[in-house]
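Here the structure comes first, spelled out in structure tokens, and everything after it is commentary.
Right, chain A next:
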Amino acid sequence: MKLDPKIPEGPIEKKWSSHRFNMKLVNPANRRKYSVIVIGTGLAGASAAASLAELGYKVISISYHESPRRAHSIAAQGGINAPKNYANDGDSVYRLFYDTLKGGDYRAREANVYRLAEVSGNIIDQCVAQGVPFGRDYAGYLDMRSFGGAQVSRTFYARGQTGQQLLLGAYSTLSRHIGAGTVKFFDRREMLELVVADGIARGVICRNLRTGAIESYVADAVVLATGGYGNTFYLSTMAKASNATAIWRAYKKGAFFANPCFTQIHPTCIPVSGDYQSKLTLMSESLRNDGRIWVPKKPGDLRIPSQIPEEERDYYLERLYPSFGNLVPRDVASRRAKEICDKGLGVGKTSMAVYLDFADAIKRNGKNWIEEKYGNLFDMYHEITAEDPYANPMRIYPAVHYTMGGLWVDYNLMSTIPGLFVIGEANFSDHGANRLGASALMQGLADGYFILPYTLSDYFGRTKFSSLATNHPEFVKANKRISEETEKLLAIKGKQPVNEIHKKLGKVMWDFAGMGRNEKGLKKALKLIPEIKKEFWSDAKVTGDSDNLNIELEKAGRIADFIELAELLAFDALHRKESCGGHFREEYQTPEGEALRDDKKFAYAAAWEYIGDGKNPKLNKEQLTFEYVKPAVRSYK
Partner candidate 1 sequence: MNKALDFYYSSIGKKVLMSVTGLFLIVFLTEHLIGNLLLFAGDEGKMYEAYGDFLVSNPVIRFIELFMFLGIFVHIIIGVILWFKNRKTRSVKYKLFRLKDNATLASRTTIISGLVIGIFLYIHLTTFFFPLRYSDEKSGAYELVVNAFSDFWYVIFYLAALFVIAYHLHHGFQSAFQTLGLRNKKYAPVLDIIAFFVWCLIPLGFAAIPIYFFFFHGSGATVIMWGF
Partner candidate 2 sequence: MNFTLKIWRQKNQKDEGRFETYEVKNISPDASFLEMLDILNNQLVLENCDPVAFDHDCREGICGSCGMMINGRAHGKGRKQATCDVRMRSFTDGETITVEPWRANPFPVIKDLIVDRSAFDRIMQAGGFISVRTGSAPDANSIPVCKDNAEEAMDAAACIGCGACVAACPNSSAMLFVAAKVSQLALLPQGQPERKERVQRMITQMDKEGFGNCSNNYACEAECPKGISVMHIARLNREFLTAKLT
């Protein structure tokens, strides 16, 4: 199959507007005849469901949570980018476009990134109008911060809870529509299958997590807004329930999975403290605005940090990258931290951490100033580690945080299955090989508020739909398959709790497909993952039954999918013989240890096609062309 990204003609700044003009419209009176299922209620899902309902379409919103507000977008801390140039520091749509493309190490589609930058300003307007309490200055106007990978202040924030506030904004709008009956919300339902009838996506099969019932939902289009697959690594900053099941099942139904190896490791997380640990906690990147990262120059220096004199400290980011300093992009900061710790210079009990020190900022601006800016983050750190970050520097270490890869979509955000749209983190996105800070919120909301409502209307306008009900053979078949699969999971009756198997998978992934990857390790991973898969299907222990709320069964299904996805991830990482962004192949680096891209061979998005169990997936390439920003060595020096 030839991949057609459907990028509109014309100069980049005109593409989106001319495309919108060329789209088919649906008459307002006819819109109620079209229905759409939106899976997920994070920033992308909630904003899409609400905006589509507003247009007049019938919207079914589904979440595995009890409430739309629990989606993990809520945990985003730092902020959201928009080139408003309120700071008068030279920002523009073009600069945001440039920064994002460069930040993504030239592995994203130019047209998409430009459109993202173009609509991002509207997001701020929309959210302010919804009552999102962004940080403000004393004149009452919006305040901004700067974030990694940018030299302008374009990040809008609501304390350290920007994701929460934006999600609650989208949730409030969605709630308005649920209340008005224009959106039907189904809680505690997990999508387990995509139903494709007559070649187009027409519905989903869900398990009602409360009752165990397998339910069918029919519509004219399906939108997946189900987030990323970071939990493949077991330990990550993702929420415990975050999973890849929806996108994985869609992949197995024919949607291509692009760039699964592009995973982002966030540099500032609280280090692991023991094997009971269930997840990692992120400390917002915004802390790097005022915190300075360092390690002692001498390995194994056990003195308390304040007793280590200035000249015996190595502020390695400031040393290596004088112009960006502590604000280098995430991939760079993470890799450098790993490298420093691998050299034995790490600090703390496990030596797997570096210091993030606020002593200078406190001296400069006072404790109150820091408290106002980062109070909740400092409290969080204190709670978790029982150490006072005002008195001692924080200890931080990188952790899996975001996945740039995801289902392949064209310019209209439609996957390779007609009628299946993928938005937010779930798609392979606009972030290329590395996402800049404060860009995830931007992308999720851009897709949901300002892009999908147009492109989905166009799809409706162009497509003829046959009427169809849940007794359609495809639905019946899918329903049966899911019931069988559930019984199969319950019938394993092995010895290991599924969580233990997940931990094993996570360890393999972190060790061999984590921050630093190499051919030998990836091959090892590709040998170990099928063994874990076998172990899972022969030795997993799933207690309980299928017609009740069963937390073990929920986990088991998700882990089964993670295991398969892990294999694809490693496979993709092995095939991509270059280093770019979050994908760092140790064989491909510059003498200074920077990622070494191979634009001749790998300037494409690798879209993997499922061709059957036990078979290697088929590679489809979407060649990336750069007309406006010429790929260069990404330098933050």
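Selection rule: all candidates are chains of the complex that A comes from, given by their letters.
FYI, a residue touches a chain if its C-beta (ideal position, glycine included) is under 8 Å from a C-beta of that chain, and two chains touch if they have at least 3 such contacts; residues count from 1.
Fair warning: this is a prediction, and the values are worked out from it, not measured in the lab.
Enquirer: Candidates 1 or 2: which touches chain A in this complex?
Expert: Candidate touching the shown chain: 2.
Enquirer: Using the touch definition from the top, list the residues of chain A that touch candidate 2 in their complex.
Expert: 47, 50-51, 54, 65-72, 74-75, 84, 86, 122, 124-142, 158-159, 161, 164-165, 168, 171-173, 175-176, 178-179, 185, 187, 210, 239-241, 273-274, 276-279, 281-282, 379-380, 383-384, 386, 449-450, 453, 495, 497, 499-500, 541, 543-544, 548-549, 551-552
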